[in-house]
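Note that one protein chain is taken out, while the other chains of the complex remain in position.
Our next item is chain A:
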Amino acid sequence: MNGSSTTTRSSRSARGALTTLVTWVLVLLFFFPVFWMVLNGFKPESLASSVDPTFIFKPVTEGYQLAMDRGMAGYLQNSLTAAVIATIISVVLAIPAAYALSIRRVNNVENSLSFFISTRFMPLAAIVLPLFMILKTVGLLDNIYMLAVVYGAMNLPVTVWMMRSFFLEVPFEIIEAARVDGAGMFREIVRIVLPLVLPGVAAAALISFIFAWNEYFLALLLTSSSARTTPPFLGSFVDGRGQFLAVLSAAATIAALPVIIAGWAAQKQLVRGLSMGAIK
(Lines give C-alpha, C1' and ligand atoms only; values in the text may rest on other atoms or scores of the structure.)
Protein backbone atom coordinates (compact mmCIF):
# COMPACT_ATOMS: atom_id res chain seq x y z
CA MET A 1 0.00 0.00 0.00
CA ASN A 2 2.64 2.37 1.13
CA GLY A 3 4.91 1.24 -1.70
CA SER A 4 2.29 1.75 -4.41
CA SER A 5 1.53 5.28 -3.30
CA THR A 6 5.25 6.07 -3.42
CA THR A 7 5.50 4.79 -7.00
CA THR A 8 2.53 6.83 -8.16
CA ARG A 9 4.01 9.87 -6.52
CA SER A 10 7.42 9.34 -8.07
CA SER A 11 5.91 8.55 -11.48
CA ARG A 12 3.83 11.66 -11.20
CA SER A 13 6.83 13.80 -10.40
CA ALA A 14 8.72 12.16 -13.28
CA ARG A 15 5.87 13.09 -15.56
CA GLY A 16 5.90 16.62 -14.16
CA ALA A 17 9.59 16.90 -14.91
CA LEU A 18 9.01 15.60 -18.43
CA THR A 19 6.23 18.07 -19.22
CA THR A 20 8.36 20.89 -17.85
CA LEU A 21 11.25 19.77 -20.02
CA VAL A 22 9.03 19.63 -23.12
CA THR A 23 7.74 23.11 -22.28
CA TRP A 24 11.26 24.51 -22.14
CA VAL A 25 12.19 22.86 -25.43
CA LEU A 26 9.12 24.49 -27.01
CA VAL A 27 9.95 27.86 -25.47
CA LEU A 28 13.40 27.51 -27.02
CA LEU A 29 11.95 26.54 -30.41
CA PHE A 30 9.68 29.55 -30.53
CA PHE A 31 12.14 31.92 -28.98
CA PHE A 32 15.28 30.96 -30.87
CA PRO A 33 14.55 32.76 -34.18
CA VAL A 34 13.71 35.94 -32.27
CA PHE A 35 16.78 35.59 -30.09
CA TRP A 36 19.02 34.89 -33.06
CA MET A 37 17.71 37.93 -34.92
CA VAL A 38 18.51 40.22 -31.99
CA LEU A 39 21.96 38.63 -31.62
CA ASN A 40 22.82 38.99 -35.32
CA GLY A 41 21.85 42.63 -35.31
CA PHE A 42 24.76 43.35 -33.00
CA LYS A 43 27.35 41.45 -35.02
CA PRO A 44 29.67 42.81 -37.67
CA GLU A 45 28.59 41.56 -41.12
CA SER A 46 31.50 39.12 -41.43
CA LEU A 47 30.55 37.40 -38.19
CA ALA A 48 26.81 37.32 -38.91
CA SER A 49 27.40 35.41 -42.12
CA SER A 50 30.19 33.17 -40.89
CA VAL A 51 29.76 29.42 -41.40
CA ASP A 52 30.07 28.53 -37.71
CA PRO A 53 27.33 30.22 -35.69
CA THR A 54 28.85 32.55 -33.13
CA PHE A 55 27.23 33.15 -29.78
CA ILE A 56 29.93 35.13 -27.99
CA PHE A 57 31.31 38.25 -29.63
CA LYS A 58 31.92 41.92 -29.09
CA PRO A 59 28.65 43.70 -29.92
CA VAL A 60 28.74 46.50 -32.49
CA THR A 61 26.04 48.87 -33.73
CA GLU A 62 27.26 48.79 -37.34
CA GLY A 63 24.09 47.04 -38.52
CA TYR A 64 21.83 49.64 -36.93
CA GLN A 65 23.82 52.49 -38.39
CA LEU A 66 23.70 50.95 -41.86
CA ALA A 67 19.95 50.42 -41.61
CA MET A 68 19.48 54.05 -40.63
CA ASP A 69 21.77 55.18 -43.45
CA ARG A 70 19.52 53.31 -45.85
CA GLY A 71 16.66 55.58 -44.76
CA MET A 72 14.92 53.28 -42.35
CA ALA A 73 13.48 56.18 -40.33
CA GLY A 74 11.33 57.19 -43.31
CA TYR A 75 9.99 53.64 -43.77
CA LEU A 76 9.22 53.40 -40.07
CA GLN A 77 7.34 56.67 -40.22
CA ASN A 78 5.29 55.42 -43.18
CA SER A 79 4.50 52.21 -41.33
CA LEU A 80 3.42 54.18 -38.30
CA THR A 81 1.18 56.48 -40.36
CA ALA A 82 -0.46 53.57 -42.16
CA ALA A 83 -0.95 51.49 -39.02
CA VAL A 84 -2.35 54.35 -36.91
CA ILE A 85 -4.80 55.56 -39.56
CA ALA A 86 -5.88 52.00 -40.39
CA THR A 87 -6.50 51.29 -36.71
CA ILE A 88 -8.52 54.48 -36.24
CA ILE A 89 -10.64 53.72 -39.32
CA SER A 90 -11.40 50.15 -38.35
CA VAL A 91 -12.09 50.93 -34.68
CA VAL A 92 -14.31 53.96 -35.35
CA LEU A 93 -16.37 52.02 -37.89
CA ALA A 94 -16.38 48.76 -35.95
CA ILE A 95 -17.80 50.16 -32.69
CA PRO A 96 -21.23 51.15 -34.12
CA ALA A 97 -21.31 48.06 -36.35
CA ALA A 98 -20.53 45.71 -33.46
CA TYR A 99 -23.15 47.48 -31.34
CA ALA A 100 -25.75 46.93 -34.06
CA LEU A 101 -24.76 43.28 -34.28
CA SER A 102 -24.93 42.57 -30.57
CA ILE A 103 -26.86 44.92 -28.29
CA ARG A 104 -29.35 46.58 -30.61
CA ARG A 105 -29.68 43.85 -33.16
CA VAL A 106 -30.31 44.45 -36.82
CA ASN A 107 -32.82 42.08 -38.37
CA ASN A 108 -31.14 39.20 -40.10
CA VAL A 109 -28.00 39.54 -38.02
CA GLU A 110 -26.91 36.18 -39.32
CA ASN A 111 -26.78 37.45 -42.89
CA SER A 112 -24.68 40.51 -42.15
CA LEU A 113 -22.51 38.42 -39.90
CA SER A 114 -21.81 35.75 -42.48
CA PHE A 115 -20.98 38.50 -44.93
CA PHE A 116 -18.42 39.94 -42.53
CA ILE A 117 -16.93 36.59 -41.78
CA SER A 118 -16.70 35.45 -45.36
CA THR A 119 -14.81 38.58 -46.41
CA ARG A 120 -12.15 37.45 -43.99
CA PHE A 121 -11.31 34.60 -46.30
CA MET A 122 -10.71 36.54 -49.48
CA PRO A 123 -7.43 35.39 -50.94
CA LEU A 124 -5.09 38.39 -51.04
CA ALA A 125 -3.87 37.43 -54.49
CA ALA A 126 -7.43 37.89 -55.73
CA ILE A 127 -7.72 41.41 -54.36
CA VAL A 128 -4.38 42.84 -55.20
CA LEU A 129 -4.50 42.97 -59.02
CA PRO A 130 -7.77 44.92 -59.35
CA LEU A 131 -6.71 47.15 -56.50
CA PHE A 132 -3.45 47.84 -58.25
CA MET A 133 -5.20 48.62 -61.53
CA ILE A 134 -7.74 51.04 -60.08
CA LEU A 135 -5.20 52.83 -57.92
CA LYS A 136 -2.98 53.19 -60.94
CA THR A 137 -5.86 54.65 -62.96
CA VAL A 138 -6.74 57.26 -60.33
CA GLY A 139 -3.09 57.96 -59.56
CA LEU A 140 -3.13 56.82 -55.93
CA LEU A 141 -0.37 54.23 -56.15
CA ASP A 142 2.50 54.82 -53.76
CA ASN A 143 0.26 56.90 -51.50
CA ILE A 144 0.54 56.14 -47.80
CA TYR A 145 -2.97 57.39 -46.93
CA MET A 146 -4.48 55.16 -49.59
CA LEU A 147 -2.56 52.19 -48.20
CA ALA A 148 -3.88 53.09 -44.74
CA VAL A 149 -7.47 53.08 -46.03
CA VAL A 150 -6.92 49.69 -47.68
CA TYR A 151 -5.54 48.27 -44.42
CA GLY A 152 -8.43 49.77 -42.49
CA ALA A 153 -10.94 48.06 -44.77
CA MET A 154 -9.03 44.79 -44.58
CA ASN A 155 -8.97 44.82 -40.79
CA LEU A 156 -12.61 45.78 -40.49
CA PRO A 157 -14.16 42.26 -40.49
CA VAL A 158 -11.80 41.00 -37.80
CA THR A 159 -12.31 44.10 -35.68
CA VAL A 160 -16.11 44.00 -35.94
CA TRP A 161 -16.21 40.32 -35.20
CA MET A 162 -13.91 40.56 -32.22
CA MET A 163 -15.64 43.60 -30.70
CA ARG A 164 -19.03 42.00 -31.15
CA SER A 165 -18.03 39.08 -28.93
CA PHE A 166 -16.95 41.54 -26.24
CA PHE A 167 -20.17 43.57 -26.63
CA LEU A 168 -22.24 40.41 -26.19
CA GLU A 169 -20.86 40.06 -22.69
CA VAL A 170 -22.26 43.38 -21.49
CA PRO A 171 -25.08 42.52 -19.07
CA PHE A 172 -28.37 43.60 -20.56
CA GLU A 173 -29.64 44.87 -17.18
CA ILE A 174 -27.10 47.68 -17.22
CA ILE A 175 -28.22 48.82 -20.66
CA GLU A 176 -31.85 48.53 -19.69
CA ALA A 177 -31.26 50.63 -16.58
CA ALA A 178 -29.63 53.31 -18.71
CA ARG A 179 -32.55 53.25 -21.12
CA VAL A 180 -35.03 53.60 -18.27
CA ASP A 181 -33.05 56.62 -17.10
CA GLY A 182 -33.70 58.07 -20.53
CA ALA A 183 -30.24 57.77 -22.03
CA GLY A 184 -30.24 58.19 -25.80
CA MET A 185 -28.44 55.72 -28.02
CA PHE A 186 -25.33 57.86 -28.43
CA ARG A 187 -25.10 58.32 -24.67
CA GLU A 188 -25.74 54.64 -24.17
CA ILE A 189 -22.82 53.68 -26.40
CA VAL A 190 -20.35 56.29 -25.21
CA ARG A 191 -21.15 56.43 -21.49
CA ILE A 192 -22.38 52.93 -20.68
CA VAL A 193 -21.19 50.36 -23.20
CA LEU A 194 -17.76 51.64 -24.21
CA PRO A 195 -16.29 51.85 -20.70
CA LEU A 196 -17.35 48.25 -20.11
CA VAL A 197 -15.82 46.88 -23.30
CA LEU A 198 -12.71 49.04 -23.29
CA PRO A 199 -10.32 46.07 -22.87
CA GLY A 200 -11.93 44.45 -25.89
CA VAL A 201 -11.66 47.63 -27.95
CA ALA A 202 -8.00 47.91 -26.93
CA ALA A 203 -7.32 44.31 -27.95
CA ALA A 204 -9.05 44.78 -31.30
CA ALA A 205 -7.16 48.02 -31.91
CA LEU A 206 -3.85 46.39 -31.03
CA ILE A 207 -4.42 43.43 -33.32
CA SER A 208 -5.48 45.78 -36.10
CA PHE A 209 -2.31 47.83 -35.56
CA ILE A 210 -0.08 44.75 -35.61
CA PHE A 211 -1.63 43.44 -38.84
CA ALA A 212 -1.10 46.78 -40.57
CA TRP A 213 2.41 47.21 -39.16
CA ASN A 214 3.50 43.76 -40.34
CA GLU A 215 1.70 43.64 -43.69
CA TYR A 216 4.07 42.83 -46.53
CA PHE A 217 2.29 41.76 -49.70
CA LEU A 218 0.04 44.77 -50.38
CA ALA A 219 2.74 47.18 -49.33
CA LEU A 220 5.13 45.54 -51.77
CA LEU A 221 2.78 45.93 -54.71
CA LEU A 222 0.98 49.19 -53.93
CA THR A 223 3.96 51.30 -52.89
CA SER A 224 7.28 51.94 -54.55
CA SER A 225 9.26 54.75 -52.99
CA SER A 226 7.69 57.64 -51.09
CA ALA A 227 5.02 55.51 -49.38
CA ARG A 228 7.11 52.36 -48.90
CA THR A 229 6.67 50.79 -45.46
CA THR A 230 9.09 48.77 -43.34
CA PRO A 231 8.25 45.15 -44.34
CA PRO A 232 9.09 45.55 -48.06
CA PHE A 233 12.20 47.46 -47.00
CA LEU A 234 13.20 44.43 -44.93
CA GLY A 235 12.28 42.13 -47.80
CA SER A 236 14.69 43.99 -50.06
CA PHE A 237 17.58 42.55 -48.04
CA VAL A 238 16.51 38.96 -48.76
CA ASP A 239 18.61 37.94 -51.72
CA GLY A 240 19.40 34.26 -51.22
CA ARG A 241 23.09 34.97 -50.72
CA GLY A 242 22.70 36.32 -47.21
CA GLN A 243 25.08 39.21 -47.73
CA PHE A 244 23.22 41.65 -45.53
CA LEU A 245 22.36 39.46 -42.58
CA ALA A 246 23.57 41.86 -39.88
CA VAL A 247 21.85 44.95 -41.35
CA LEU A 248 18.72 42.96 -41.96
CA SER A 249 18.66 41.59 -38.42
CA ALA A 250 19.23 45.04 -36.98
CA ALA A 251 16.46 46.55 -39.10
CA ALA A 252 14.13 43.64 -38.32
CA THR A 253 14.78 44.04 -34.60
CA ILE A 254 13.80 47.70 -34.78
CA ALA A 255 10.66 46.78 -36.74
CA ALA A 256 9.67 43.99 -34.36
CA LEU A 257 10.38 45.91 -31.15
CA PRO A 258 7.15 47.93 -30.85
CA VAL A 259 5.06 44.87 -31.58
CA ILE A 260 6.92 42.68 -29.12
CA ILE A 261 6.66 45.33 -26.39
CA ALA A 262 2.95 45.80 -27.07
CA GLY A 263 2.42 42.04 -27.13
CA TRP A 264 4.22 41.68 -23.85
CA ALA A 265 2.35 44.49 -22.16
CA ALA A 266 -1.10 43.54 -23.38
CA GLN A 267 -0.61 39.79 -23.26
CA LYS A 268 -3.83 39.02 -21.47
CA GLN A 269 -6.06 41.15 -23.71
CA LEU A 270 -4.33 39.87 -26.84
CA VAL A 271 -4.83 36.23 -25.96
CA ARG A 272 -8.43 36.88 -25.08
CA GLY A 273 -9.02 38.97 -28.21
CA LEU A 274 -7.41 36.43 -30.49
CA SER A 275 -9.39 33.54 -29.11
CA MET A 276 -12.61 35.57 -29.03
CA GLY A 277 -12.18 36.30 -32.70
CA ALA A 278 -11.79 32.63 -33.44
CA ILE A 279 -14.24 31.02 -31.09
CA LYS A 280 -17.29 33.22 -30.91
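Note that in this section a contact is a pair of C-beta atoms (placed from the backbone, for glycine too) under 8 Å apart; a residue touches a chain by one contact, two chains touch by 3 or more; residues count from 1.
Note that in this section contacts and distances are computed from a predicted model.
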Omitted chain, identified by the protein name its UniProt record gives, among "Heme chaperone HemW", "tRNA N6-adenosine threonylcarbamoyltransferase", "Elongation factor 4" or "Carbohydrate ABC transporter membrane protein 1 (CUT1 family)": "Carbohydrate ABC transporter membrane protein 1 (CUT1 family)"
Chain not shown: contacting residue from A:A14, A:A73 or A:M133: A:M133
Residues of chain A in contact with the chain not shown: 16, 19-20, 22-24, 26-27, 29-31, 33-34, 36-37, 49-53, 93-94, 96-97, 99-101, 104-107, 110, 112-119, 121-127, 129-131, 133-134, 150, 153-154, 156-157, 160, 185, 210, 213-214, 216-217, 221, 230-232, 234-235, 237-240, 242, 245, 248-249, 252, 255-256, 259-260, 262-264, 267, 270-272, 274-275, 278-279
